[in-house]
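Only one protein chain is missing from this complex, and each of the others stays in its spot.
Think of it as A and B in the order they're written, each chain with its own count starting at 1.
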Amino acid sequence: MNLLSLHALAVGTAIVLILVGLAGALVRRNLLKIVLGFSIADSGVNLLIVTLGHIPGRTAPIIDDPKLLKDAGSLVVDASKVVDPLPQALVLTAIVIGVGVTALMLAFVVRLYAQGKSLDIRDFGRLKW
Amino acid sequence: MIKQLVGLLAVLAVAALFVALLPLMAPTELGPVTRHYVEQGLVENRGANLVTSIVVNYRGFDTLGEVTVLFLSVSGAGFVLRRREGLVPEPQRRSSELVQTASRVLFAPIVLFGAYIFVHGHLTPGGGFQGGAVIASAVLLLLLADRDRLLPHGFLSVIESFSGFGYVVTGFVGLAATGSFLANRGVIDLGTWNRLFSAGVIPVIYVLIGLKVGSELATLLDTMMHADQAGEGHR
Partner (left out) sequence: MVSPILLVAVPLGAAFLLPMADRLGRPVARGLHLLTLLFAGGLALRWLMAFQAGAPAELITTGGWPPPIGISLRFGVEEAVLVLLAAAVAFVAALHLARREQASDVRGLVIQLLLVTGSFGLIMTRDLFNVFVFLEISSIATYAIVAFGREREGLEAGFKYMVVGSAASIFVLLGIALLYKATGTLNLDDMLNRIHDVPPAVAPLLGGVLLLLATGFLVETKMWPFNGPAIDLYDGVEPGVMALVVGTVVNAVLWTFWKVMLLAGDAWVSTVVMTVGMVTFVVSNFLAIRQGRVRRMLGYSSSAQLGLLVFLLPLVRDGHVPLLAAALLLVNHTLAKAALLWLAGLHGGETMEDWAGAFRGRVALGVTLLTSVVAITGLPPFPGFWGKWEVVASLARSPFAWWILPLLLGSLFEFVYYFGWLRAMRPDEDEGAAPIVSGAPFGILEAVAPLLMAGALLAYGLWWTAFMLPPDAVALLGLGLLGLVLLIVPGRVPRARAGLALVAMLVTAWLVLPLKVELLLGTFEGLFGAIVLLGGILVALAGLGTGNERQGHWGLLLVLVASSLWILRAETLLAFFAAWEIMTWSSWLLVRQGRRASRAAWLYILFGAGGGLAVLGGFAVAMGAGVDWIRDLGHLSGLPALAAFSLLAAGFLAKAAAWGLHVWAPGAYSESPDTFSPFLSGVVSKLPVFALMTVAVRAGGEVLGARMLPVEPLHAVAWIGGLTALGMTLLAVFQEDMKRLLAYSSVGQVAYAIVGFAILSPLGWSAALYQVVNHFLFKTMLFLAVAGVIYRTGARRFSQLGGLITRMPVSFVFVLVGIIAVAGVPPLSGFAAKWLLYQALMEKGWFFLTVVMMFASVVAFPYLFRLIHSIFLGQLRDDLRETREAPWPLLAAQFVLLGLIMALSVFPGAFLASVDRVIAATFGGTGLRYEQWLVTGPLGYLSGPGIMAMVMVLFVVLFLFLFFAGPRPVKVKQLDIVYAGEVPPPPEQVHVAYDMYRHYKRAWEPALRSWVVRFWNFVGETADGIAETGRKFYTGNGQTYLLYTLLFLAILGLAWASAAPAGASPAGPGERAVATGACDPGTGPEAAAEPIERDPGAGGTFPAAATLCPVGARAAE
């Protein structure tokens, strides 16, 4: 893998995002920042998955141009001209799921704050042992 | 402190695992399944946007689940926030007349743009989720400009329920027509490639999804913004 290619850059960014997100969720005490950490990690995962489908030098899998077809007569697409569309479809789903989880987590934070008047995760450890 | 240090070390070790897996992330040729999607996507679905073909047809069952997740988390957030004790309502600060008017002016074009996106989901980048999100952003604009604004909950709820139910019904139509849930081919005419009325039931489903996502995200925004307001009529 060429370390300076767009692909490598995207993979690197994605991994860094995941790690930064996890580290944030692990180190920060503030509930909101923990939620943010997971949000960042989610973005990293999504970026990584899209990148997995990327093939250098190819175009988006939207067939709005007959040049992308194998031959003019049929509707069979030339598979060597577009990137992998499947990871993009998966990421679409993953993003929505991430949004849903984040929304629910934030709702929890709102109610936890209402109950404990604090956003420090150490104040929510009554159940233990 | 030590715990945080250990945590950072753990993250670094996880990083090492990712680095070890790097060779797996290099670009590769299309796999057999996705190759079928690319080569036969137009033949089988007539949708110019192959991603949409996958999202709504080939892997439509995922998308039904995706819609469910959104519905579920909006319901869940609402369920968690149904109790309001313990929160003091923040003093209201109305935006200026200028901002309020501008947001009302912008509302309609943004909603229209969202509708455009989900109606053309099978032709251009975007689709029901993106369109719905755009519509919700219009609602967000309204809410930011005027926090006291009450959304028409009954209306949103009806749209939410029936668009979701409509999605399931569309699936049943496929089941009845071809024996496979959420089938596209053999349900209605697939039409011609690159036309608005093409790709069978894909645009139908995307319109339903757009409506559902738009209304759901709007409800969610409303729930979140009014989490501190005791006893008003939020269901």
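Criterion: a residue touches a chain if its C-beta (ideal position, glycine included) is under 8 Å from a C-beta of that chain, and two chains touch if they have at least 3 such contacts.
Keep in mind the model is a prediction, meaning the values are calculated, not measured.
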Residues of chain A in contact with the chain not shown: 18, 22, 25-26, 29, 31, 34, 38, 41-42, 45, 48-49, 52, 55, 76, 79-80, 86-87, 90, 93-94, 97, 100-101, 104-105, 108-109, 111-112, 115-116, 121-122, 124-129
Missing-partner contacts on chain B, residue numbers: 3, 6-7, 9-14, 16-17, 20-21, 23-25, 27-37, 39-40, 43-44, 57-62, 64-66, 68-69, 71-73, 75-80, 82-83, 157-158, 160-162, 164-165, 168-169, 171-172, 174-175, 178-186, 235
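Just so we're on the same page, only the chains that are shown with their structure count from here on.
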Inter-centroid spacing, chain B versus chain A (mean Cα positions, whole Å): 15
Parts of chain A lying in touch with chain B, wherever the complex brings them together: 1, 7, 11, 15, 18-19, 22-23, 26-27, 48, 51-56, 60-64, 69-70, 74-77, 79, 82, 84-86, 88-90, 92-93, 95-97, 99-101, 103-104, 106-108, 110-111, 113-115, 117
In the complex with chain A, residue positions of chain B that touch it: 4, 7-8, 10-11, 14-15, 18-19, 22-23, 25-31, 33-35, 37-43, 46, 48-51, 53-55, 59, 62-63, 65-66, 69-70, 72-74, 76-77, 80-81, 83-87, 123-125, 127, 129, 193-194, 220, 223-224, 227
